[in-house]
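Omission of a single protein chain aside, the complex is shown with its protein chains in their original locations.
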Amino acid sequence: MRPRPFDFYQPTSIKEASEILHSHEDAKPLAGGQSLIPMMKLRIFSPSEIMSLAKIKEMKPYISETGQILKIGAMATHDMIHRSDVLRNAVPVLSEAAGEIADQQIRNRGTIGGNIAHGDPSTNLSAALLALDAEIEVQGIEGTRIIPIDEFFLDLFTTALDHGEIITEFRVKASPHTKQKFMKVAKSDTAFPMAFVALNVGLSEGFVENARIALGVAGPTPLRALEAEKFLLKKRLDSEVITKAAQIATKDLEPPSDVHASEEYRKQLLSTLIKRGLSSFVG
Amino acid sequence: MEVLQTHKGEVKAANKYIGKNIKIREDVKLVQGKGHYIDDLELPGTLHMAYATSTYGHARIKKIDTSKCFTIPGVLYVVTGEELKSRLSPFMEIATPPSGNLRDYPLAVDKVRYYGEPVAAIVATDPYIAEDAAELVDVEYELLPVVLDGEKSLEQDAPLVHENIGSNVVWKGVWDLGDTESAFDRADLIVEDVVRTHRYASVPLETNGMVASYDEGSNIITVHSVNQMPMFSLPLICAALGIPPSGFRMIVPPNVGGAFGGKIINYTHITLVSYLTRILKKPVKYVETRTENITFGTHNNERIYHVSLAARKDGKVLGVRMKAIDNCGAYPRYEPAGAVIWAQVVPGIYDVRDIYVEFIQVLSNKGPTGPVRGYSRVQHNFMWERMMNALAKKLNMDPTEVRFKNLIQPEKMPYVGPSNTIYDGGNYPASFKRLLDTLEYKKWRDLQAKSRPDGRLIGIGVAAVIDSGANNFSQIKIINKDFPASGNSDVGMVIVDQFGDIVARTGTTDQGQSHATTFSQIVAEVFDTDPEEIKFQEGFDSISNIWAAHSGAYASRSAVIAGTALYYAARNLKQKVLKIAQSIMDEPISDLDIKNKEVFSKVSGKKIPLAKVASVAWSDVGLLPDGIDPGLMSYAIYKPDFKFNMPDERNRINNTLTYSYSIHATVVEVDPETFQIKILKHVVISDPGTIINPLVVEGQEMGATLHGISAALSENLVYDDDGILLSSNFWDYNVIGAKQMPDLELLQDVTRSTSSVLGVRGIGEGGGGPIGSIINAVEDAVTPLNIKLISSNISSYDLFSLNRKNEVI
Partner (left out) sequence: MSGKQLVNIEINGKKYSAEVEPRLLLVDFIRDTAKLKGTHIGCDTTSCGACTILLDGKSIKSCTMFAVEADGSKISTVESLATDGKLNILQNAFWEHHALQCGYCTPGMLMSSTFLLSRNPDPTEEEIREGIAGNICRCTGYINIIKAVKDAALVMSAETGKEK
């Protein structure tokens, strides 16, 4: 299957890109194309204008470390992220999440910017970045602003990005001393995952100091299990606490139902993944 | 000396080339990307066809407006069912009326009967444009109620898929074999159960494709297509188009990207591109999208069995009665062949003689079915393997023990079954034992018992299947006694060309079975010449006249039938070579033989190259001895004798030539929380008969095992209540990948087939063995949860739901 026709723009600077987006209502940024192009081929989404981000000079993919802050360019690929030693040491959950995306070819093309901007609850990196409390730098005709990840996902395929804005960078704090884990359940690598979790828990002498639990395919947006996080604070991670936390995390969820899993089954998967993830942090 | 070991005629010295692990010659070009597949074919000026398809499961077409399509430059023609209705004849149906009156065209006529059915076809200068225009076809529908389930379609008030035939029944028949009444009277217990098989598809990696072109001068349509039964399809296409076979040339490219049965009913597309090329006077190409391929590229039959099985308390099965309802979707096409083909394996691998089967095939608002690897026998084999487990459960016996009680014993081989199938050898009990030993059955049973208290769910399942091969078309006469096909046949041709090269060709098509390599080994054996030296011409072309009406590659028949034809052709040609050599060398023919492309005398040691004989035979013909025609060409057409060649009044017939078997054993572990299913061990034992090339046989066995595993655990065509297909692409129709495929242990117990000339058995389909062993293993694993499985497909999601239902009750 092949996409509908579209007009194509390939700006070389962010300024030029912002202007194009500003003056063209329908223009859609194209990063790795691994979400956009399949939808265009199936003709379930057909933007009439496509603006490639590939030649923008400020957006060359990068991963850098400034003190405790790690900066990841929006065009960094899943593969780069997965293989970065810096990230593996400082934010292992992000590295693991990137390595668990689809397959090698898709990881070679797909970008972190696209993964997040897509606003899809089944994107690995959205959960990982939620668990890491990331900041998102976006640029538009009005200039640059920072959006905390907690405020980024609004609804299915809807984010806090205004039209004309482009994600340029992600920032996360290095947290080499917290316990982190990404876990997913999928039928195969050529299909989308059924459920996944990203966990980031700070422990001090066995007690939880801070916890961020992010859930994938758990609702219309990537989600955090806020109540469960609160519940865990100051508790020792024994099996009773872990089971309770998993229960709290999933009890009010309304995950989507489809051919692969019902709402109920997804809740069970999420709860199990949380349990197993947390258990892996102790003993 | 004749070296080929055949079971007919005297036994010869051991084979020299047959059975050798010769590397596959076809692979060399394919690893370089130098194959020639249908989509690679570029004829000058080719136009591209795309379909607009139905978005409903069942709806009356009130109006189709195609005018918008022509707003796009490059769109040349749009055709709908309305036009075809008056220009083509409906396709021939296999069944007799009433269902034989059903009208089937390449595009929907008057109504759509399944989701995704083609309603219009657009021809444009470019595939992108054709797709653009397909989106602009405007169809006004009036929705009709759908019927999706086989049993529901038999109900009084069920919506009719084809009104003009008065019901949804395609065909029904009864097999009343032996004496079930007495068997049930003698029984200690009766086990009743329901067994269902699910809908999945063959999905070869290359989809269906075809290019038709028309030569105005000669008034001949030439079609290049991936069709795997070209000479069976040709009359169907010609009849629909209203042209004689001489006006239609059918070519299959040398490389076809897999088929597994899914490239037979594509004659509807071939007819359409042929129709269009005649109008447009330019080549017209159609290549299915994957979505189309999953939607209508051939589904496997869904079948529901209601079974009663009569047994003694020691586990011996005395008889079985069943009603089978087979759901073939919206158009029968190759069906109702599947309604009799299961009978190739009536008793499975078991010595049960009193069997009563009532078989009904029905229509529904789902995609068309047809041959899918293991066609129609998969379902029946599965039914047996589920019933054996059900019996074991009822008797509280080990499921392997119940099977041992019932396996056909080796001394009964060749075994004439209750429906006159002649099982052609093999030692089932010995193989089964070897399989269990290799699996370490006892060890796993112990581990299962030991680990259950810890909550681990380990299960062991076995399933034995008959993989019948080389079909006898006479079985179709059970459905329609006037249907003009019976037996089976194929052609082998061998020439020694003017340079003395040995060149072979057959009527088969190749979809990855490595015919060039294996067939060359057969010819090499006869000519005692290195197989590398044998040239093999790939590809199929109807005007070469190297074909029989049954030619093709389907029903695991190529090695058995075309291989034998080729063997005969080679043998005859060798005789002619020797006769000519006799006069050139002036030595008695009895002293002469051939080796490495030379004729030599066993007595004098004198030698002449084949090229010398060839030059006399082809061009220096004045030197030919009296009574010998020029040329060194041998053409043999082989038709096997099936012994019980035609169906009798009880539908008994020997419906294939060979009956290879395989037995699968699987150990699985089910995650008690996520319900994910993991295969811990999988062992297969089989008897392929004489092996021509072990690499090829192993490859087929591994491939068939992959298909079975994928069907059992993953692939599932799911329709919603409105008849919309929810799994129409690889995001939702999941075929397993390298990470899901377990390691396999393959064992073989080889015995020669007692029916085929070369001792070979057809093995390409595999009979669906892993489906039974996996479902049995999963059910065994979840015994503590008291979950009963009915279907041939199980997912973690299903297990979760079944368990939840138990918890609620």
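Letters A and B name the chains as they come in the text, with residue numbers starting at 1 for each one.
To be clear about the criterion, contacts are C-beta pairs under 8 Å (C-beta built on N, C-alpha and C of every residue); 3 or more make two chains touch, one makes a residue touch a chain.
Quick caveat: nothing in here was measured; it's all calculated off a predicted structure.
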{"item": "Touch partners, limited to displayed chains, of the chain removed from view", "value": "A, B"}
{"item": "From B:Leu680, B:Leu695, B:Leu726 or B:Val750, residue that would touch the chain that is not displayed", "value": "B:Leu695"}
{"item": "Candidate in contact with the missing chain, chosen from B:Ser99, B:Asn168, B:Asn227 or B:Thr289", "value": "B:Thr289"}
{"item": "Residues belonging to subunit A that touch the chain removed from view", "value": "1-10, 30, 33-34, 37-38, 41-42, 50, 52, 54, 79, 102-106, 108-109, 188-191"}
{"item": "Missing-chain contacts mapped onto subunit B", "value": "23-24, 26-28, 30-37, 39-40, 42, 128, 203-207, 255-258, 260, 289-291, 511-514, 695-696, 698-699, 702-703, 705-707, 729-731, 735, 737-739, 741, 743-744"}
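Convention: only the chains that are shown with their structure count from here on.
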{"item": "For subunit A paired with subunit B, centre-to-centre distance based on mean C-alpha positions, whole Å", "value": "45"}
{"item": "Touching residues (chain side subunit A, partner subunit B) in the complex", "value": "1-2, 4-5, 42-43, 185, 187-192, 258-262, 264-265, 268-269, 272, 275"}
{"item": "Subunit A-touching residues of subunit B, taken from the complex the two chains share", "value": "127-128, 131-132, 135, 289-291, 673-674, 676, 714, 718, 726-727, 729-732, 734-737, 739-740, 795-797, 800-801, 804"}
